[in-house]
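A single protein chain has been omitted from the complex, and every remaining protein chain is retained in its original position.
Letters A, B and C mark the chains as written, and numbering starts fresh at 1 in each.
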Amino acid sequence: MFKKIGLSVLTFLFVSSFMLLNAGTIKIGAIVSATGPASFLGDPELKTLQHYVKKINDDGGVNGQKLKLIAYDTGASPKKAVTFVKRLINQDKVVAIIGPSTTGETMAIIKFVQRAKIPLISMAGAVVIINPVKKYVFKMVATDRMACQRIMQDLKKRKLTNLALISGSGGFGKSMRKQCKDVAPSYGVKIVADETYGKKDTDMTTQLLKIKNNKKVQAVLNPGFGQGPAIVTKNYRQLKIKQPLYESHGVASKKFIEIAGKAANGVRLVAPPVVVADKLSDSNPVKKVALAYKNEYEKTFHTQVASFGGHAYDSLYAIVAAIKAQKSTDPKKIRDGIENLKNFQGIDGVVNMSPTDHLGLDTKTGMVLLDIKNGDWSIVK
Amino acid sequence: MFKRYNINRDILTLSAILIIVPFFFQNDFYYEIAIVSLLNSLICIGLNMLMGYAGQVSLGHGAFAGLGGYIAVILSSNYGITPIFGIFIAVVTMSIFAFIVSKPILRLKGHYLAMATLGVGIIISIVLNVEDELTGGSDGMSVDSFTVFGYEFSSSLQWYVLCAILLVFTIWMFTNLINSPFGRVLRSIEGSEKAANSVGINVSHYKSIVFVLSVVIATIAGSLYAFFSGFISPSEASFSHSIELVVMVVLGGLGRIYGAVIGAVILTILPQLLTSFEDYQTLIYGAIIIFVMIFMPKGIASVYEDVRGRLFASNK
Amino acid sequence: MLQINSVTKQFGGIKAVDDLSFRVKKGSIHSIIGPNGAGKTTLVNMITGVYKVDSGTIFLDGADITNISTDKLVYRGICRTFQNLEICENLTVLENVLLGFDKYMDKSLLKSCFRSKSIQADEARHKQRALHLLELIGLEKLANLKAENLSYGILKKLEIVRALGTSPELILLDEPVAGLNPKETQEVSNLIKTVVADEVTIILVEHDMKMVMQISDYITVMNFGKKLAQGTPEEIANNEDVIRAYLGSGVVC
Partner (left out) sequence: MIEFFGFLLSGVTVGFVYALVGIGFTVIYNSSGIINFSQGEFVMAGGMSTVFLLKAGLPLGVSFILAILITSMIGIVLYKLIAFSKNSSQISLIILTLGFAIFLRGLAEVVFDKELHTMPSFVGDGAFDMFGTVLTYQSILIMIVSIVIVVALYLFFKKTKTGQAMMAASINVDAAKLMGINIKKILMINFALSAAIASIGGVLLTPITSTNYEVGIMLGLKGFAAAIIGGLGSPFGAVAGGLVLGILESLIAGYVSSEYKDAVAFVALLAILFFMPGGIFGNTKAQRV
């Protein structure tokens, strides 16, 4: 008896808690890692999505319909991302999904959006997400491969040909490490040391010590995001390693400077242009959108803009543009709409999608090279 | 015939519930939760046999389930072995592994045993994280669909039926086992190892058998979960998953056959209900565990048994 | 029947049992007495394979049984009870006794899982025998009660009955009446006598002198791990060494 009653009570709770009836709204799903080791990324992304969905609705919605954002926080766990993507598809019945924030999570859920035929715009960096092209998967963020190329260019210019890698072991670090190793030879750069560290490691002294004792090393590159690079940077300064330290676009956030503290000064990194929107030259096509976003974000949330929020902005407006263009909220139509985006002025650059290119980002506008000076960004000329 | 095969009221009730519940399901997501509940119940039944009946703690069963799942998945996804055969090899491998591990580990007692199983579990989870060529590392790997002799399990209903049948069957076998001389031996080990030893029972042998048995069930459930969800990541094998399983068993009621099921169902559904409390999720989860351990240390099932005991006392 | 040849056991630097030898005659009740710390329980633990013997040998009916584990000894016909009660409190009284018959039971995993007919018949048969044993100590009415609900005195008897289930040829009773009142002591003592009637050899470790003198056929006295004296109850009662050791150690039992 108890079992029966218990189970029926639970079933009832279960049923009633999911009674979501929303007619006439366009449901857009979001999977972000707003907390946990990738909160650097997810937090500004979530804030941006919430803010601009509200803004769009206040301005009358899309084609007369209001948007409804259903966002879940994964804490950067691929397992949770899988659970949530199923929930978004089966339970919440969204028409498009934005996210996840990280590569690992994105790779984990691709299969499910492909099967359910729901368009996904990922906010993660790795090139593997859109190469090879998958019908329902897009991304508009500069790839790690582009970041690598930009860094290698700089290394070549400074005649630093022996590079040491110390990469995070998560999806982003792994993918960028692979891409950098891949493109290095074409710039005449040799990888002379290749260390890794775990997602939640709190001390990288040992790995850095090995690099320090390697006499060939002329520069060090640290692909990774989250707390890892901050600790690497701190340990790097503690060990007084003299060679220049390069970081990836995974750290293009004020949070990085905050955690790494003074150690961040002198770090050179690649970043999406929005971070330094106000410092861009007026001829840069991105400047107008990026600056407007940056000002609005900083006014609303009273914190300095992080590049990652821009990914969310672009993804959201790309979906909106697709819905407007197709005059439909059918997921398949939205997909077609995204694939046909031309000359889309995003924060991260100008986008021209095509059936063979689900990135569509223009390389020239996609990445800028920055130095950290006195706790602030400065563009490397 | 019912009597001969020991098909008792509890089994029939459970079957009835399992048949009725799907009528309340509104969409695939409900099935999803139900299937995960069933698979967790399965692991917990094995774990309960180890902890509740033989009295041996294991803080590593999540890892065993995860590793078992990985073996089955890697075999089928990377080496093209049919899933069912993959699971079979995983079961055999994990049995041997569990048997070897059980010998030194089950000599330990109390929190030393807890710590040793925890250690083995964490080592497994680290290996799964590090060997990314094979396992996809911390980002996990995606899993091919589950086919049995050409029959593909694709809809949620198919999975639900499979898991429900498996659960009922396992519970039936488990009930028989516990009520047999074999089960008495297990319970005597929890009661007093010395007593068991003094009447000629090779305690370490039986401990190993139960350990292997519980790992086998965990492997089957873990593999099925991986095939069902189409994805596996080392978080299946993580410390927190192991803890979750132990909490399910203890919450439901150690040494109570249906306790494991009740605990598993509640703790699978609870986090889904708690997503609306997002920030407070972990807090509430912890508070519930503390509450149960303080006020119902013998688990939820014990409350039910007390009530039933009073009601049916005269019948017996 | 049992032959102990100069066994020795050390803990740290202390010799708990030191070069001890004696024989136990078939069908007899052989008591081992001695002051606390004389090494009696250590000796029992060595005979039953709980402790490894440092040196010396133990023979049962001419076969070497030195350092064979407790559970295997059961199959050779040796069973024991414990000084500190070892009863499975989570089992019923009947199940505790049934445990004694464990060595005769089929515990194949598959048969158990699928509830084979043979196992059920087996179980029913042994249940009858177990109930019969319970009748010996007048507990058949309490058969389905959890053992945790019973008094200490009853559990002490239960332990002896459980040992009987293994059909032993030799039983080692480690202080079977420790902590019992005179009435219970008498009951246990009677029980032991009826057991002897069934031609089981008994090694009895006990402090209760009255009982020892009453039921023993032969007595070995230990002190500081060594054999102090041995003989029939009368001989021991009149042995000056024994009297001195008991008085000297301040323990009068």
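Everything below uses one rule, namely that a contact is a pair of C-beta atoms (placed from the backbone, for glycine too) under 8 Å apart; a residue touches a chain by one contact, two chains touch by 3 or more.
Here the structure is a predicted model, which is why all the values come from computation and not from measurement.
Remark: the omitted chain is touched by one listed residue; of B:Ile17, B:Leu157, B:Met173 or B:Ile243 this is B:Ile243.
Within the complete assembly, A:Ile259 is the residue of A:Ile259, A:Ala306 or A:Ile323 that touches the hidden chain.
Across the entire complex, the residue among A:Thr202, A:Thr356 or A:Asn374 in touch with the chain not shown is A:Thr202.
Among B:Leu67, B:Leu118, B:Met141 or B:Ile269, only B:Leu118 touches the chain that is left out of the view.
Take subunit A: the residues that touch the chain left off the picture are 35-37, 39, 75, 169, 195-198, 200-203, 205-207, 209-210, 212-213, 226-227, 230-231, 238-240, 255, 258-259, 261-262.
For subunit B, the list of residues touching the undisplayed chain reads 51, 57, 104-105, 108, 110-112, 114-116, 118-120, 122-123, 126-127, 129-130, 194, 239-240, 243, 246-247, 250, 254, 279-290, 293-294, 297.
Everything that follows uses one rule, which is that only the chains that are shown with their structure count from here on.
Chain closest to the overall centre, judged by the mean of its C-alpha atoms against the mean of all protein C-alpha atoms: B.
Using CA-based centroids throughout, the chain positioned farthest away from subunit B is C.
The centroid of the Cα atoms in subunit A and the matching centroid in subunit B are 37 Å apart.
Separation between the centroids of subunit B and subunit C, computed from CA atoms only, is 41 Å. If you average the Cα atoms of subunit A and of subunit C, the two centres end up 73 Å apart. Looking at subunit B, one finds that none of its residues touch two or more other chains. Here subunit A touches subunit B in the complex through residues 1-4, 6-7, 10-11, 13-15, 17-18, 72-73, 77-79, 82, 86-87, 90-91, 103-105, 107-108, 110-112, 169-171, 174, 198-199, going by the rule given at the top. By the touch criterion stated above, subunit C contacts subunit B in their complex at residues 48, 69-72, 74-75, 79-82, 86-91, 95-96, 98-100, 102-103, 105-107, 109, 111-115, 119, 122-123, 159, 162-163, 165-166.
Across the complex, subunit B meets subunit C through its residues 4-6, 173-174, 176-177, 180-185, 187-188, 190-192, 194-203, 209, 213, 255.
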